[in-house]
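Can you keep this structure in mind? I'll have questions shortly.
The complex is shown incomplete by one protein chain, all other protein chains being positioned as in the whole.
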């Protein structure tokens, strides 16, 4: 399955990209997280949350093929 | 002692005056209140508070000769 | 000796451009992180089928300005504020127009929420300001704060 991953704020600074497509055969968000951490080891000591289809999700959430985002701490206002 | 009495809002409407000077030989605010109620009986069923020198006072407060005000309910804002 | 306090009263409604100017003036105060503004607007209340078209405000001005001064002093003691401004209308303010403008600023947002509510509630309870509600048929009644 082809999934689009978006990176924001300080995380995009670390990955050096704001969006990429990954072809994955995995099923859960937690597996995407591991994949991303393997690709960008500098993310390991960063605080982040993950969203799928514009909603926060947990490691146990199933991948649906909709947009996934890796989000650093919020700082609005 | 000559004291100035001020009336505001709906009370000034009832008394027909916003300020008057009374020559009194009495000692307490409560006595001023009785005097005013005798002069303007229509004030009897109105809700009001009294101030002397720009501070709310009670019937027991001594008259100092400073400005006295008869104040209807506040309605700022 | 008579002490003179800052005059919070303005003749007629408070305009949105006056509010804008007041906000703009704070842009040089770069320790501020949060502003909170309360605006009182005259409501076209319907009372026994008669609509309020304006409120004619009057006040015991010397006492009110003294009270506003005291509220200001207490508020600065209770809360960590950088700035605080209060303006209240006198005279005619039509429905839809603004009669009260309270503006507090602080480095931190938690402070402004608490401070603003404190100022507005205390001011309503303690400032001798009176409002004559004028109806469309030119009759009137005296407003009482709830």
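Note that the chains are named A, B and C in the order they appear, and that numbering of residues resets to 1 at the start of each chain.
Operating definition for what follows: a residue touches a chain if its C-beta (ideal position, glycine included) is under 8 Å from a C-beta of that chain, and two chains touch if they have at least 3 such contacts.
Remember, predicted model here, so these are calculated numbers, not experimental data.
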Displayed partners of the chain not shown (whole complex): A, C
Full-complex contact with the absent chain, from C:6, C:78 or C:109: C:109
Subunit C residues that touch the omitted chain in the full complex: 16-17, 19-21, 23-24, 26-44, 95-98, 105, 107, 109, 112-113, 116-117, 120
Missing-chain contacts mapped onto subunit A: 6, 8-10, 51, 54-55, 69, 71-77
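Note that in this section only the chains that are shown with their structure count from here on.
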Whole-Å gap separating subunit A and subunit B, where each centre is the average of the chain's CA atoms: 72
Approximate Å spacing (C-alpha centroids) for the pair subunit A, subunit C: 49
Mean-CA-position distance for subunit C and subunit B (Å): 26
Per-residue multi-chain contacts in subunit C, two or more chains: none
Residues of subunit A whose C-beta touches two or more other chains: none
